[in-house]
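Here you go, one structure.
Let's look at subunit A:
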Amino acid sequence: MADKKRLPKSEGLIIRPMLRSGTQFVRSFIKGKPNTILYPYHILDLPPTYRGKHTLDFKRCIGCGNCVQICPNDCMWMEKLEDPELGKIERPGVDMGRCLFCGFCVEVCPTAALHHTVEFELADYQREDLRYGPRELRDDTYADGIVEERQKRRLPVLDMSKCTSCEKCTGECPETCIVMMPIEKVGRSRPEIDLAKCTGCEKCAIVCPEKALEMKDVYELYFEMPEPKFLLSNCTGCGACSRACPADAIYMMEMPGTEKVLKDGKKGKPKKRAVFILEKCVGCGKCFRACKFAAIEMPGVKK
Partner candidate 1 sequence: MTWELFVFLFLAASGLISALLVVRAREIVHSVIALATCFIAVACMFVMLSAEFVAIVQILVYVGAVVVVILFGIMLTRRGIMESEKR
Partner candidate 2 sequence: MNLFDFCYGIIHWLVDLINNIWYWLGDFLPWWFGDFFTAVGDFAASHGHIAVMAILLEVIIIIAIALINVLNFIWLDRKFMGRMFDFYGPYYVGYKIGGWLQNLADGIKLFVKEIITPAKADKVGFLLGPVIYVGSSFLALATIPLGRQFYVGTNTDLASTGVGASALIAFAFFAIAPFSILIAGWSSNNKYTLIGGMRSAAQMMSYEIPMLLTVASVFLLAGSFGFMDIVAAQHDIWFGIPLFIGLVTFIVCLAAEVEIQPFDLPEAEAELVEGWTTEYCGMRFGLFMMTGYLRGYIGGALATALFLGGWHGPAFLPDPIWFLIKAYTVFVLIEWARWSLPRVRVDQILDIGWKRLLPLAILNLMIAVAVKSMGWF
């Protein structure tokens, strides 16, 4: 049985708690209004960081599918669409019935196209109604109106199809963060920009004669995404990866010296190889999935 201990002195027996509750009673009238929020009539005051229903900016979205990749609950999917302005595109949809509102899809979006709104009244009559396709999520103005949490940097972005390997940008860069790297078997070199060092001074973009380097807004990404590893020996030069890449980071370039000699002595078209601009890569794994010849390896990405 319990030890019989002397109770500590609580003065006033029951007077103090009763005074406290009486104080609260009086205070409730002085304040005029109790603490309750009469919910359907008074709207909750939510902070802008609140994670509610998603919105999708169609113009910003590049259809990379990183959001689908990172979703812990597999509640997102890519849907092929035909848009009058944008043509054939792929955009994500969200199943709100399975979403756990963790916010990873928003954080991982390389172009800040996905956002959470403060809308939380998502109840519906049927489970199917909770599947929000891209058209229902579309809001092309929302993303411009909010202050982005992530840092936005203006960085030179390389368009390899215009580049002539003139090396002018290398000389111009004050931070010496642009290095010309030779591309294997193509016989050309391309500027490789160390984005960590880049200050966004725009000098390389000004000096570029072909406008191959352009300054664009790039959002800082805190997730380390998988990088594609290219195996040249398996590449057939079909170009599927280049077509699949949403970030425009893979270019097909001709390899001189691989032309087949045809019967009539003329030379045929040379073989092509894929050139990866890894600074632009968003790590979505679409090239890996598009490649039918096991020329691209991406550890950690599902086929």
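The rule is short, and it goes like this: a residue touches a chain if its C-beta (ideal position, glycine included) is under 8 Å from a C-beta of that chain, and two chains touch if they have at least 3 such contacts; residues count from 1.
For anyone wondering why these and not others, all candidates are chains of the complex that A comes from, given by their letters.
Predicted, not measured: the structure shown is a model, and the values here were computed from it.
> Subunit A is shown by itself; which of 1 or 2 touches it in the complex?
The candidate that touches subunit A in this complex is 2.
> Under the definition above, what is the set of subunit A residues touching candidate 2 in their complex?
Checking each residue of subunit A against candidate 2 gives 14, 17-18, 20-22, 24-25, 28-29, 34-36, 38.
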